[in-house]
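The other protein chains are all here in position, but one chain of the complex has been omitted.
Presenting chain A:
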């Protein structure tokens, strides 16, 4: 069974000096991340690519210096950003993303970091994007034979495991009907808390994915609202007669 709702989302654009775009995203009060983007800027000759832009993501933890875990997250976010941006329009340049954790580590913080990156990229406005990536966490609790999925759980230590889903909302395939663009999962990370491994069949995994999709849709609507769009535009969008 699947249930749960997102904690209140807070989005703000800090207008950090020295960078091209920045944004802050939080789930509730205890899970905040700040991201900044600069690009397209000059790339080091060693890292420039002749046909597309290079993406570099630096993840900074709340305390102490970045370590292996941050490096791993950085390379995961690089893949996510590369799937969302049209990099071929700016060859031999660099898009530098810096993500700063502002809360204690958790799966939800990873989701907040991904959302902050997406918002910072849209805020920068200089890198063309095919869509916006929204991420949420789905928690898992097993009770004998029953599995329960909870959207955006507040206390992760009480669960058996968590999944962090990142979905790209954009026109990738299919037709666009209604106000919300189609989404597809571009990244998924999972972890267990009790030390035992968990196995899920495809049906249950699909339940988790769909629960994540509803959560990510809400994140997308809040992002759109924060950027100046209105979540409840009137139906009947004018036909673009060209």
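Definition applied: a residue touches a chain if its C-beta (ideal position, glycine included) is under 8 Å from a C-beta of that chain, and two chains touch if they have at least 3 such contacts; residues count from 1.
Here is the rule we go by: contacts and distances are computed from a predicted model.
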"Glucosamine-6-phosphate isomerase", "Serine/threonine-protein phosphatase with EF-hands", "Ribosomal RNA-processing protein 40" or "Centromere protein I" - which is the UniProt name of the missing chain: "Ribosomal RNA-processing protein 40"
Contacting the left-out chain in the complete assembly, out of A:20, A:70, A:152 or A:218: A:20
Of A:38, A:100, A:115 or A:162, the one touching the omitted chain in the full complex: A:38
Sole contact to the chain not displayed, among A:130, A:158 or A:194: A:130
Chain not shown, touching residues in chain A: 15, 20-21, 38-43, 86, 89-94, 122-126, 128-130, 132, 170-176, 181, 223-224, 227-229, 237, 240-242
